[in-house]
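Please see the structure below; I have some questions.
What follows is an incomplete set of chains from the complex, kept in their original frame.
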Amino acid sequence: MNSIKIRESASESYGSMKPPDRNTRSEAQDNRKVGPGKRKRSDGFLLNHIGAMTVVVVLAVWEMLYRSGMINPIFLSSPIRIIKVGYQLTQSGVLLDNLLFTLGNFFVGFGLAAVLGIFVGLLMGWYRPLGKALDPFLTAMLGTPRIVLLPLITLWVGVGFSSKVLVVFIAGVFPIILNTMTGVRNLDPNLTRVAGCFGASAIQTFITVALPGSLPQIVSGLRVGIGQSLVGVIAAEMFVSTGGIGYFVAQSSANFNIDRVFVGIIVIVMMGMAITSSVKLLETRLLKHRMD
Amino acid sequence: MTVLAKLHTDNVSITYPLKNGEEITAVSGFNMTVNEGEFVCIVGPSGCGKSTMLGAIAGIQHVSNGKIYLNGQPIKGTGRDRGVVFQQASLFPWRTSLENVVYGLELAGVPKNERMAKGRELLKLVGLEAFEHHYPNQLSGGMQQRVNVARALAIEPSLMLLDEPLGALDAQTREFMQLELLRIWKETKQTIIFVTHDIGEAVYLSDRVVVMTARPGTVCETVDIHLPRPRPLEIKRSPEFLEYEKHIWGLIVSEKEREKQRMKIITL
Amino acid sequence: ADSSQNGSKTEPSESPSANAQPSNAPKPLDKPVSIKIGYPTQGASMLPLWIAKDTGIFEKYGVKADLIYIAGTPKVQETLNSGAIQVGLTGVDPVGKAKAAGVDSVILSAVSDRTVLYIYGQKSAEKANIAKDLKGKTMITAAEGSLYDHLAKFFIKENGLTPKTDVKLLNMGGEGDRTAAFLKGEGAFYVAAPPTSFKMDEMGYPQLYDFKDKEVLNSGVVMLKDYYDKNPELANAVVASLIEANAYIVNHKEAAIKSISKWTGIDDPALAQKTYDVNVGTLPKKPYVSDKSVQFFLDNSDSEAVRTMKPSDIVDNSLVKALDESGWIDSLYKK
């Protein structure tokens, strides 16, 4: 019984001499930095805005490079020039018109690609034989330069709205299928078993297990798909169009107006980022259980 | 004497394929009959095929040989008539405790208000009413297991399959849960098959204890537990109880010895 | 980084370098120079360039040329601007626009000043009352500012109509896309070149107009002004090579057809022959860049700055002139 007393007094002395300090915490944080799945506290402004900050740094470096004259200005614009020209074009309404034109094509096409891509991906991941049967086509379509399909698309659906929608669709759908399929295949089999035991129908298992369980992969598929679809719509507009941001870029490029080319690219990129972040927002809402 | 068995396993064998093309026999010639409303425990050495057998009854485990009859019909896949508590953690990580508990009810189309009320009731039963909005990764091991049990209870299946459901609980919570389980069993007149590695628990709960041999698992002996019900906790200190415990213990130990012999042959 | 196309030699029956050189022939460069030449299309109008490469004419004059396909004259011009290529076969519009953007380049000679292009109509169209037919319809043509686009507008104006208002224009990227759109019925008329035109003929679509008599600069040999000023001998060697190639094409049909097959992938001999026949007539003996062929583009340009330019702003005929006056060009055709 003696030994306990010693220990307790030792504990006392430790305890009274060192008041709880914040050091303990920062030590633990050093450690937590390595590896995912660790909880983040209010590490404050820096961490939360690190993305925005790096963007600012990169833009500053770019501007400086431009001003230093190291790069021939007929090939490179600068952030400030882009903003200036972009502002003018926004004022005149040119940019908005083209943007709306592109967005129209994009949303219909990508919406279809997302819905169908997720659906087919889930199916292919779920029913292995189906996945195996369609796998060669998936690979084939992922590897086919969509450009060479343009004439066929034109022949089938003409050059109107629907042709652009189709291009956007074809561009975006395959990465979505692939990622969704991978997500489903890597589900924890225990969980699908649970669903079965609770009498879930195939569709219910699909909705309650496959969909939430593969959500992270689906979102990453959507991100790749968004990129591809954007490339698709821009490329289509560059080759066959009467409007849209792609048309704007092609036109500006043929006129060697590099500022306008960059404005176009930036608009495209911002568009892509806006759409991506809304997808991410969706993910965060749906994946509440994953803290971070 | 024409009692229709609730469950009947007829010479069931289960093998798993191995990488090298060979097979490993987990369960071999397993025969067991469980009558309507019985509480049966299965005990046996680690790795003897208890989970495998339970999986087969649940309909998620492919049977290589033999048949399993439920209410006289051969089992075809899974079904809502059987509730399962898995040994491994199997809560949906993207659902809160409450959402996990009501999962089966949701599938069955029970209206939201109703199922939430029922879910809360069950969470209270397992002592987790304060944790309904917690996700599984925010619960301790024992808490997760209790949610697991609540989830299976929610659908009120006529046959409950429980695979070491109380294994991660402290002794007191465990006794409490045992009492609750018996109460529910009595009320609902369910049939329960319960896998445990705690012989005392098996004797305390069951009408019968099925003792399995080591792998390839088969029934070594079925011990009927003739203890009166309801059983107060004190019964665990009664001489009859201790006698049952000792008997089963003896069965498993001698089984172990035999297993060791077999092992030597396998590893040759 | 040599390619399969440029690297493998399909030797023509006789090598021009083996021929005795006339005394007035241009001098080869003292030291061979390696350059990259960009060309905008894989159609047979680029034949002189391919012949100069395949038959060793370039090498004879000390030019080690890498031929790089770069889709479309604007891209060729852009690449030229960047300095990644030293010579580009490009057109008036890109040269003018680059100048407007601040990069001076010069057209040194014409690769060809006639075109092989036709206007086709849907099956119901008739040559007789085209002017009436055109109004309110759509014409399918290539990208804005391209040769096709210019010719389409020219044709519409010729018929007393205003492009875009009276006749809609559908500007589209590739030959295949335009054809597909036309067959799909997206336009009543469309501008096509061989070998597509052969297919249209086969299918019975009426050919409504042939641009063979229109004097336009199909493409020219272009260098950046700075580069040209520093390397006049090299420029002269390139121009001379292409002039000699033109003569070679006229005099050596078999070898020319072989080159066509190799560079266009037309493996049907009859089709290659046909392609030769329609193109050989577009090659100028003396490739002066005429004011008329340039002015046509300047007038029709969609760029304000380009419309105000004069041919002399972007053309330098001095090399062709010197070669012509030496009597060398005529001597090439005497045999």
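Labels A, B and C are assigned to the chains in the order they are written; within every chain, residues are numbered from 1.
Methods note: a contact is a pair of C-beta atoms (placed from the backbone, for glycine too) under 8 Å apart; a residue touches a chain by one contact, two chains touch by 3 or more.
None of these values were measured; they are calculated from a predicted model.
Composition of the entire complex, written as a formula in the shown labels, equals A x2, B x2, C x1.
Following the convention adopted for this analysis, only the chains that are shown with their structure count from here on.
If you sketch which chains touch which, the chains link end to end in a single open path, with no loop closing it. Of all chains shown, A has the CA centroid lying nearest to the centroid of every protein CA atom. The mean-CA centres of chain B and chain C are about 83 angstrom from one another, to the nearest whole unit.
Taking each chain's centre as the average of its CA atoms, chain A and chain C sit 44 Å apart. Shared interface positions of chain A, defined as residues touching 2 or more other chains, are absent.
The touching residues of chain B, when paired with chain A in their complex, are 58-60, 77-80, 82-84, 86, 88-90, 92-96, 103-104, 106-108, 135-137, 155. Only residues 74, 77-78, 81-82, 94, 97-98, 100-103, 143-145, 170-174, 176-177, 179-181, 183-186, 303 of chain C touch chain A when the two sit together in their complex. The part of chain A that touches chain C in the complex is made up of residues 72, 74-75, 150-152, 154-156, 158-160, 238-242, 250-251, 253-258.
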